[in-house]
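Yeah, one chain of the complex is gone here, protein chain that is, but the others are all in their spots.
So, chain A:
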Amino acid sequence: MKTIRILLSCILTGAILIFGIKPALAFCGFYVAKADSSLYNQASQVIIARDEQRTVLTMSNDYQGEVKDFAMVVPVPVVLKEEQVHIGESKILERLDGFSAPRLVEYFDEDPCQPQYMMEDRARQSVALPQSAPMAKKAEAELGVTIEEQFSVGEYDILILSAKESDGLETWLIQNDYKIPQGAKELLQPYIKQNLKFFVAKVNLEEFDTNGFEKLRPISIAFESPKFMLPIRLGMMNANGDQDLLVYLLSPKGKVELTNYRTVKMPSDRDIPQFIKEDFKDFYTAMFQKTYEEENKQVAFLEYAWDMGSCDPCSAEPLNQEELKQAGVFWLDSNNFNNRWGGSNVFITRLHVRYSRDKFPEDLKFQSTSDRNLFQGRYVIRHPYEGEFSCKAGKEYKKSVLDRQESEAKILANLTGWKLKDIRDRINFVEAEPIQWWENLWN
């Protein structure tokens, strides 16, 4: 009887935990509009290079609106001085993206009638890579807002603010023409209470025009803090629905994982039909969406975990020391590029987080581990041999190709949720004659 009571109370507690508390309404971005404009940041990219408590954080997003309207507010753990802020080049994000992106590899079958002398791996390198789409009035003192630092770096005018009350900060931002989404106050409050500062940047149009920049360059900040986290809640203020975030984590130790959400590997090393060569982007997007839904939309996906000194197969050349420095890797000097295990001193983890307000209530918290197991999103297409067959083994080979094509179709349907019939229609099945049972008897 007692057991039943305990079980019942457990189930009841569970039910209250799950259903009793309704999530608050959705919000949105890292980035805040300075005026009304269609500014939805659907894909942000962030590089975090971290060793011990030292961090270099590089932020970039695919900001689509008018440059004059751009502004961003990011909670930061410490007051940053001018020297701690650096404007980098978007190219470094493209390089990291290209190096770590999920890859398609292709293999060509050998002629089954020719003896094979060596097991040469004829893997050709990837064709398509889904590259991610690349802030007088009341006085400050009265509002409890302090401008801790004020400076310009590159095309940005930067302010480091500290605030006592979220009301004051909100008023200050509004008075200074930053268009704050409604409800921002509630979201700013917890950061103020945790004694975080606010990194506020807008574009200096004069500087931007003089230098002829085409798009906004990423901002890097360097600081020392025991907090290894990324604030995403503010980021949910100016976007609709789900947002994609790619985080490239660089560590001297090994893989980085989330501590308050699960980190799940993307399905990898699957054989898929040949036609995906032309549709790799669609394939990956569909597979990502399906896997994301299957995991109940509340996990971070691991897309790549690799030593920066090598790649196999390479979707792009590994980054050289200069590029790694641009990415924020500060612990390198020419003497210690290689570590004692023979690998390089930099390990990259690529996490893909698709988040929405209801499934990701907390900011992302990370930890670096010493896990140096390699992982990559790798998908394989195998081209059948297309020449003439001069032997009997050719017939058996054709049958095996037919079976393989059938299994590839099923794998693809399973990964993407596409209809098996549609997939079959697009596959160029080989014509295989049936092998009669007596054929192998009197060879």
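The rule we apply is simple: a contact is a pair of C-beta atoms (placed from the backbone, for glycine too) under 8 Å apart; a residue touches a chain by one contact, two chains touch by 3 or more; residues count from 1.
One rule holds for everything that comes next: contacts and distances are computed from a predicted model.
This complex has a chain not shown, and the name its UniProt record holds, of "NADH-quinone oxidoreductase subunit J", "VWFA domain-containing protein", "ABC transporter permease" or "RnfABCDGE type electron transport complex subunit D", is "RnfABCDGE type electron transport complex subunit D". Considering the full assembly, A:F228 is the residue among A:Y107, A:F151 or A:F228 that touches the omitted chain. Set against the missing chain, the residues A:K193, A:K215, A:K281 or A:K419 yield one that touches it, A:K193. Where chain A meets the missing chain, the touching residues are 2-3, 6-7, 10-11, 13-14, 17-18, 21-24, 166, 186, 189-190, 193-194, 226-228, 257-265, 296, 298-299, 358, 361-362, 365, 367, 369-373.
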